[in-house]
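Next up is a structure, given as structure tokens.
With one protein chain held back, the other chains of the complex are shown just where they sit.
Entry: chain A
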Amino acid sequence: MSTPVTSVTIESLTTACNERLEATYVQAKDISGGCGQNFEIIIVSPMFEGKSTLQKHRLVNEALKEQIALVHAFSQKTYTPAQWEALSQQ
């Protein structure tokens, strides 16, 4: 994974989450209206187990460091598989 990140796509975000965060589910959305600099992402990963929101977000910030540096705005929701399961039941 040494290719420099030059632009951010839903695919690259999803790949990074799968590879670096062992995500079981990723839903990335481009909400920029075309400029590709505003993303909203939902990440479900067992790595979030037992972590505070701040710790989870720090994990994501680290894993997606190159991508976040390139975008204007980035919003994240992070869930453990159990939390996500409970949420989808509602």
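Descriptive notes on the structure:
What we mean here is this: contacts are C-beta pairs under 8 Å (C-beta built on N, C-alpha and C of every residue); 3 or more make two chains touch, one makes a residue touch a chain; residues count from 1.
By definition in this document, contacts and distances are computed from a predicted model.
Entry comment: the absent subunit's protein name, as recorded by UniProt, is "Monothiol glutaredoxin-5, mitochondrial", drawn from "Intraflagellar transport protein 25 homolog", "Large ribosomal subunit protein mL44", "Eukaryotic translation initiation factor 3 subunit B" or "Monothiol glutaredoxin-5, mitochondrial". In the full complex, chain A touches the hidden chain at residues 6-11, 27-30, 34-37, 53-54, 57-58, 61, 65, 68-77.
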